[in-house]
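What you see is the complex with one protein chain gone and the rest in place.
Chain nomenclature is as follows: A and B, assigned in order of appearance, with residue numbering initiated at 1 for each chain independently.
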Amino acid sequence: MFYREVGRFKTSYKADQAIFPIAQDRWFVIGLVAFAFLGVPLFAGQYLYTEVLIPVLILSIAAIGLNILTGYCGQLSLGSGGFMAVGAYSAYNLALRLPETNIILVFLFAGVMAMLVGILFGLPSLRIKGFYLAVATLASQFFLEWAFARVKWFTNYAPSGSVAVSRIELFGVPIDTPGKTYILVLAMTVVLALAAKNLVRSWIGRMWMAMRDMDVAAEIIGIRPLHAKLSAFAVSSFYIGIAGALWAFLRLGSWEPLAFDVNRSFQVLFMIIIGGLGTILGSFLGAAFIVLVPIFLNQLPSWLGIAISTAMISHIEFMLFGAMIVFFLVVEPHGLARLWAIAKEKLRLWPFPY
Amino acid sequence: MMGPVLETLIGGLLTGVLYSLVALGFVLIFKASGVFNFAQGAMVLFAALSFARLSEFMPLVFAFALSVLVMIALAYAIEFLVLRRLVNQEGIILFMATLGIAYFLEGFGQTIWGSDVYRISLGLPTNPIFILESVFPGGLLIDPAELIAATICAVMVLVLAVFFQVTWVGRALRAVADDHQAAQSVGIPLNQIWFLVWAVSGLVALVAGMMWGAKLGVQFSLSLIALKAFPVLILGGLTSIPGAIVGGLIIGAGEKLAEVFLAPLLVRAFDLAGGGIENWFAYMLALVFLLVRPQGLFGERIIERV
Partner (left out) sequence: MNSGRYSLRSSGRNDDGEGHGATRPGGRDIAAGDVLLAVEDVSLAFGGVKAVTGVSFDIRKGEIRAIIGPNGAGKTSMLNVINGFYQPQRGRITFRGRPRPHMRPYEAALGGIARTFQNVALFKGMTALDNIMAGRTLMMRRGLLWQLLRLGPALTEETHHRHRVEEIIDFLKIQHIRKVQVGKLPYGLQKRVELGRALAMEPDLLLLDEPMAGMNLEEKEEMSRFILDVNNHYGTTIALIEHDMGVVMDLSDRVVVLDHGIKIADGTPAEVQGNQAVIEAYLGPEPSR
C-alpha cells in the first residue's frame, strides 16, 4: 500500500537508470546516510564507535572490493588478507617516510599499491579458472603474509615485527576521538560505495558479469578476457587495499602481519557469501553480520547467566558460523541481500497477500 | 655434497607421501561429486582428535575401530544435513558449504574432545636409521617413523586407486561427478554414493590424521595441513589419483629442498628475518606449474564446447 510503484511513471531512461528508481528507496537511503552523519554522533558512545560502526564500515569497503572480483566477475579469490596487508604497509611506509603527506593521499596511495600488486597476482587468472584459481590466490596470500613478516624494510626494521602509527590528522584537525574517526571512515565509505555502485551499473559492470556468467559468450560480443579480469582485479584490490590501510590506521593503531592472515581472507569471503554475492548492499549486510555475531555471542553467556570460558566461546563461534553458512546456502544462496529484496517485494503487495 | 641433498630429498619424499594421502581425500570427493571439499583438513583434525582421545583409555585397536565409526557417522551427517539439500547447485555454492562444514567441525571437534595438544603414540620406532653408509660417510639419516608412515600411506593410496578404477562403484562415481541430475535419472543412488565417498574420505582423513598426529602432535594447526595439500591437488590435477601421488612427492621434495637450501640464500640476499619460505613455496611451485598446464599434470582438460 505504501511501498508502490503504481502511478509513478518514469519519463526518461535516465530516471529508470537511477540507483534508486523507486522514490521510497531513495528517501530511505538519503535519510539513512543523513542519520549516520548527523544523528548517530548524538548518542553513540565509544564502544559503539570502536567495536561496531568503524569495523563494519571498513570491512564493508573490503567486502565491496571482494564482491567486485568474486561476486560480479566470478573470480574466486582467497587473497583478500594479503591485499589488505599491502594497503596497510604501503600506507605505513608512506606516512613514515613522508610524514607531511595528507592522510587521504596516504590511503589512496595504499589503494594504488594494492591495485598494482593485485594486477600482478591477477595475471594467472587469464590461464587458470575456478578452484584452481582460488588456490592460486592462496599463493599470493601466503607469499604476501611472509613478505611483510620477513622483509625487514617493510616494518622499518622493528625488532618485534609489529608497527604502529602515531597521531593522524586531516587538514590540521587531529583525528583523535572515536567520533572523529567514525566521521572520516563514514565519509570515505559513502564515497567509495557510491563509486562502486556506479561502476557496476555501467558497461564495466556488465562486462564483469558477462565474464562471470559465460566467459565464452562474453568474448563473442567483443569482451576481451584480459581486459575484464584484470580490471576486476585492479578495482577490487584498490578497494581492499584502502580497507587494509583504514583497518590498520584507524581501527588497530598498531599491528603485525597476522592481522591480515588467511583467516582475514576467509572472513571477507564469508561476508560476501552471507551478505549476497554480486550486490553492493550485500557487502554492507555481510560485514554487519560478521561483526555483530561474535559480539552477540560474547554477551550471550552473561545474558543467560551461564559462565563459559573464552576458549569455549570461540569454539561455539566457529560452530555457529559454520552452521549459519550452511544454513544460508541451503535456504538462500544469494544471501541477505536477496532476503531483503524478497522482503521489499512482499512490501509492495502489503497488506494484500498477493 | 650429494649426501645432504639426498638426505633432504628422501625426507621430503616421505613427507610428500603423507601430503598425497590428504590430497587423496580431496580427489575422491571431487571425482565423485564435483565438490571441492574444503573441510578435508577439519576432517583430518577431527579424526585425529577422536583417535587421540579415545586411545587414552582403550587399546589402540579399539580406538581405531571406534574412530572409524565416528568418521562414518560424520559422513552420514554431512550427506544428510548438507549435501542432500544442495543437489545441483553450482560448484561454488558447494565449495562454500564445505567451508561452513570446516568451520563447524573445527569448533565441534574441540568442543567435545577438548583443545589441548594431544599425543598419539603408535609405538613407532624413533631411533634414526642410517642407510647407504658405504656410499656416503656417516650414511644418510632416515626417520623410521616417517618411513613406516609413508609406507602405510602408500599402501592406502594404491588400494584406493585400484578400487576406484576397477569396480562399478568407480564408474558410478565418475558419472555422479559429471552431472548429478543425469546420474540420478539413470538410477544411480546419489545419496548412497555420496555417503560412501565421504565415508571413505573420512577413513583416509583418519589414517592421515593418525600419521600426522604422531608426527606433529594433535592440535588445532593440524587442520592447516589441508592447506598444504592444495598445491598438491592443483599440481596433480583435481580429478586424478595418480596426480595426488606424483603431486605430493614433487611438493614434499620441493618444499624440503627449498627450506634447506634455498632459504639461507634468500635470507642472506635480502636480509630477511629468518626463513619460513615453506609457507608459500609449495604454492608458488604449483602456481608456476598451473601457468604451463592449467589443469594440472594429470587433470582433465577443460574443453569448452559451444
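Operating definition for what follows: contacts are C-beta pairs under 8 Å (C-beta built on N, C-alpha and C of every residue); 3 or more make two chains touch, one makes a residue touch a chain.
Every value quoted in this text rests on a predicted model; they were computed, and no experiment measured them.
The residue touching the chain not shown here, chosen from A:A62, A:M209 or A:I274, is A:M209.
Residue-wise, the contact with the chain that is not shown comes from A:E219, picked out of A:E51, A:E219, A:E317 or A:E332. One chain is missing from the display, and on chain A it is touched by residues 12-14, 17, 195, 198-199, 201-204, 206-207, 209-210, 212-214, 216-224, 231, 235, 278.
Assume only the chains that are shown with their structure count from here on.
Separating the centre of chain A from that of chain B, both taken as means of CA atoms, is a distance of 32 Å. The part of chain B that touches chain A in the complex is made up of residues 36, 81-82, 85-86, 89, 91-93, 95-97, 99-108, 110-111, 115, 227, 230-231, 233-234, 238, 270-277, 279-280, 283-284, 286-287, 290-291, 294-296, 302, 304, 306. For chain A in complex with chain B, the touching residues are 76, 124, 127-132, 134-136, 138-139, 142-143, 145-146, 149-152, 161, 216-217, 262, 266, 269-270, 273, 311-312, 314-326, 329-330, 333.
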